[in-house]
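The complex is shown incomplete by one protein chain, all other protein chains being positioned as in the whole.
Chain naming follows the written order as A, B and C, and within any one chain the residues start at number 1.
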Amino acid sequence: MSFQNPVFIPGPTNMPEAIRQACYMPTIDHRSPMFGKILHPVLDGVRRVLKSKTAKIFIFPSTGTGGWETALSNCLNAGDKVLAARNGMFSHRWIDMCLRHGLDVQVVETPWGHGLPAAEYEDILKADKNHDIKVVLATHNETATGVKSDIAAVRKALEAANHPAMLFVDGVSSIGSMDFRMDEWGVDVAVTGSQKGFMLPAGLAIVGFSDRAMQATKTSTLPRTFFDVHDMQKGYDNNAFPYTPPVGLMNGLKLALEMIEEEGLENVFTRHRRIATGVRLAVKAWGLELCAVSPDVYSDTVSAIKTPDGFNATDIVTRAADKYGMAFGVGLGEVAGNVFRIGHLGMLTDAMMLSGLGVAEMVMVDLGLDVKLGSGVAAAQQFYRHGI
Amino acid sequence: MSFQNPVFIPGPTNMPEAIRQACYMPTIDHRSPMFGKILHPVLDGVRRVLKSKTAKIFIFPSTGTGGWETALSNCLNAGDKVLAARNGMFSHRWIDMCLRHGLDVQVVETPWGHGLPAAEYEDILKADKNHDIKVVLATHNETATGVKSDIAAVRKALEAANHPAMLFVDGVSSIGSMDFRMDEWGVDVAVTGSQKGFMLPAGLAIVGFSDRAMQATKTSTLPRTFFDVHDMQKGYDNNAFPYTPPVGLMNGLKLALEMIEEEGLENVFTRHRRIATGVRLAVKAWGLELCAVSPDVYSDTVSAIKTPDGFNATDIVTRAADKYGMAFGVGLGEVAGNVFRIGHLGMLTDAMMLSGLGVAEMVMVDLGLDVKLGSGVAAAQQFYRHGI
Amino acid sequence: MSFQNPVFIPGPTNMPEAIRQACYMPTIDHRSPMFGKILHPVLDGVRRVLKSKTAKIFIFPSTGTGGWETALSNCLNAGDKVLAARNGMFSHRWIDMCLRHGLDVQVVETPWGHGLPAAEYEDILKADKNHDIKVVLATHNETATGVKSDIAAVRKALEAANHPAMLFVDGVSSIGSMDFRMDEWGVDVAVTGSQKGFMLPAGLAIVGFSDRAMQATKTSTLPRTFFDVHDMQKGYDNNAFPYTPPVGLMNGLKLALEMIEEEGLENVFTRHRRIATGVRLAVKAWGLELCAVSPDVYSDTVSAIKTPDGFNATDIVTRAADKYGMAFGVGLGEVAGNVFRIGHLGMLTDAMMLSGLGVAEMVMVDLGLDVKLGSGVAAAQQFYRHGI
Partner (left out) sequence: MSFQNPVFIPGPTNMPEAIRQACYMPTIDHRSPMFGKILHPVLDGVRRVLKSKTAKIFIFPSTGTGGWETALSNCLNAGDKVLAARNGMFSHRWIDMCLRHGLDVQVVETPWGHGLPAAEYEDILKADKNHDIKVVLATHNETATGVKSDIAAVRKALEAANHPAMLFVDGVSSIGSMDFRMDEWGVDVAVTGSQKGFMLPAGLAIVGFSDRAMQATKTSTLPRTFFDVHDMQKGYDNNAFPYTPPVGLMNGLKLALEMIEEEGLENVFTRHRRIATGVRLAVKAWGLELCAVSPDVYSDTVSAIKTPDGFNATDIVTRAADKYGMAFGVGLGEVAGNVFRIGHLGMLTDAMMLSGLGVAEMVMVDLGLDVKLGSGVAAAQQFYRHGI
């Protein structure tokens, strides 16, 4: 695997060298005022990316999975009821975590490739007259299937049902790459990580808590220490963490936020949409289909591409790595072997994407798929030329 | 604060540039076989540093605090009884975590500056006829006081009482810098982090589980997902983590382990002892005393130095940072304001240590302490010359 | 200009990050034995790349131009006669340097796009009964036109004429990327630089002197100090330079040589030929022609591509940079505006090359050229798939 080629896994993403250098700064005294000059701009910058005015931001040396656990363990009690749809590997895992922490999950099984069933949520919420459901979980972007869901619609379902449940959103593979509106959508806990839109190594769970979520922490009795948001807040109030902070990653996140703001958050979204559209046009030119069933759920950060029956999609990933030194994503769970994934998020250029499409084509032809060399590249080029 | 000067906080330590570069490698596909070539040598290398033949090693994107939580939440049940001594800030925090996870802690209050009370442990264990005590906690090196405890003695206390309790040891500021013998001492869970002897940034909890500890995980019912060792083991069996691994830090740890083995683990310990002895001779030359009450508990990784009554030891740290661009450690908890700390662990040379002692002297004289310039440096030089 | 995209200028080339890190190592004492451990492996490694058993290798903190000056000023006397062909910008500049150093150059004007005229050389050498010609200059690879010349044929011309003139070869853009046989071809001085096949920043002139060239230095009276090979040799004999050596670049060159030997020198050549062939097939698919007039002179390190009459080829380079953040080479001298150049040397992968071809296509279509999107990419893909 050559370090010269970009990667096209759906995260961790290609890291700009400047960000990597910021991450691995020399040791400073994390109890000195210098750390506060990293910490507070980071918290403010993350809040702006979440499009929230008031959210409390917490960052743990962990991953998105730790962010899920932060959400659950700080806001809920054993036996609390949770509403969640299972439409991919990551929604599945969050549901599994709920069960392991003693929560009572009402699962709406949803075909992989579909978005969250807001209408069904609304029915269920309306039926929950006692308001037993304490939280609705929503995976904004299912990384396994390349499906983006409509979080505003989930909020509308809650409103239509006049239901007080909190809304927890997994935005690990959307935040920083696709539009996310914490305040407007009434998100109570937003969860993300460092290794996707923020272009950093894995190693940070990044969460935002609404006022309601902060209220809920006061009565929550699930055991927690490492992920306790009050300990963390007390730390922040003293320019510190409750334990040794990952200073370098925080410094890298500070730079990443500056880079995002310099490019312009909306421009970042537009760039992701442009690059993703080129990929989708390439898929069409190849005569293939996305796992995502309709344009309204197409993800701008990852495309899961279905291969013909009888073909093992994982072979594409293996051969791309072995022969061409390029990394794509395999299918996971239910769609393992049926799809391969192209990640197109983080700091990516049109030119980089063309190399990914070009290699994908070579691999597919190598493996006997009926794909025309250059066809997908040409479709993407035609779109990229307009530079929208 | 100049990046040119070394830091003398008791961790994170000065990071060799080669290790930082290993950490900031470009993104690779963490699901590719390449990751296994980083992962397995790391697990094996950590096991060797722990001096264990059979321990299961688990590494989480977290910190030492997460390592404590891993130990408790994987091996215990709510209401389980735990025996622990409080002799410093870090033992205090682990006790606090036990309480928050619903454990019943029998605390032996121990003066700060003293080591763990193995004799008292023995009495308590002998008295525990029903074997209610499931775990004995032991902080190998109290970073707050510069006190090293005798873990072998704790094991002997367990044996003398013929008590089946497990022994969990916090070796965050000892492992990799001072001798640690997991198997010989019968340690059931050993906990450390990346940012001390391993010379890495903070960001990894590193734990070793004995067979008995692994057995205990099967009946433990404390809720856990992020820190679940079975999920982690299943990941390792597939060259993976149960979530996105911190590839760069793992790669840095691989190099750190190689560097430690190249220098020789025992040589690393000897170097720490030599440098620490120089510091202790300097302290004596200054006419000051250590917080650690006797030579048998002197730590080779950190020295907490008592300042005269009425003097605010924290002023030393502040002035060193502001005027000389050098970082020392403040006193924590009970000894805040009464001690300042010199960290002398990780990749440190005699020459670097002299600059730390030299600055400490200037600061103390600046602040009116009755210390002779050059006196501590000379005491350390005299010792370092022999290069033991 | 995005640092994310590879560059396709004909040098400096894309530098592997490991090499850059080796270059900017911390300061060491260049008078310590440590420097010798960098210096001598470098000299030996360069000699192997030149395919010489006995050449003296000299490395100056300079560039290829300094290498030319080293060749001339160490071996010749004012008024000496030199035979040279002008078939591109770089041969032109070396001729110009001869004139400025008081040499008498017999120039064979050769159409740009053609190789060196070995037959004509033979005639001239045969006619030079008095052996006034002291040196024949030969540009192995004309970077301006993408033309590789046949150095063995030049040697044969000398032999056919039984002429004692020395043979000086500019291999700046060939050595390390295309086969070069110093001993077999009877090259007396070989000149190259750091920033092409050696994948380093510009900053080193690298030259090899045959025994005959070393003999010539003894009678040469052209003034020189900085570029004096005897001072340099005396330095090397003491693990030193006659002035401060560029330690980091030498350390980077050491790593570059190790990487070349690990890949295998012949494999490096094969990779360059494969990637270049793909580029040439793309050019054909675009309906365009190379500046190089025939396959026997096609360069494997750079392709100069002619654009239609009335079209300003430089616009391609400008638009590629401005709109797509990608660097190609402009035409120089006689062919300025008539060609653009794609550099394809150094550490390059097939995937990287596809992104270069893809961007070139977009730019040409943007600018109204009759090129089909994806056509060149497809031609290259088809070839790269076979992975020769």
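By definition in this document, contacts are C-beta pairs under 8 Å (C-beta built on N, C-alpha and C of every residue); 3 or more make two chains touch, one makes a residue touch a chain.
Please read all numbers here as calculations on a predicted model, not as lab measurements.
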{"item": "Contact partner of the left-out chain, one of C:11, C:278 or C:356", "value": "C:11"}
{"item": "Sole contact to the chain not displayed, among B:4, B:130, B:162 or B:219", "value": "B:4"}
{"item": "Among C:23, C:105 or C:190, the residue in touch with the chain that has been omitted", "value": "C:23"}
{"item": "Identified contact with the non-displayed chain, of A:6, A:26, A:223 or A:343", "value": "A:26"}
{"item": "Residue ranges of chain A at the interface with the undisplayed chain", "value": "17, 21, 26"}
{"item": "Residues belonging to chain C that touch the chain removed from view", "value": "1, 3, 7, 9, 11-15, 20-21, 23-32, 34, 61-66, 68-69, 73, 78, 96-97, 100-102, 193, 195, 201-203, 222-228, 242-249, 321, 327, 329-330"}
{"item": "Touch residues of chain B, complete complex, unshown partner", "value": "2-6, 14, 16-18, 323-326, 347-352, 354-356, 358-359, 361-362, 365-366, 372-375, 377-379, 381-382, 384-385, 387"}
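One rule holds for everything that comes next: only the chains that are shown with their structure count from here on.
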{"item": "Chain nearest the overall Cα centroid", "value": "A"}
{"item": "Between chain C and chain A, distance of the C-alpha-averaged centres to the nearest whole Å", "value": "47"}
{"item": "Approximate Å spacing (C-alpha centroids) for the pair chain A, chain B", "value": "34"}
{"item": "Of all residues in chain B, the ones touching two or more other chains", "value": "21, 26"}
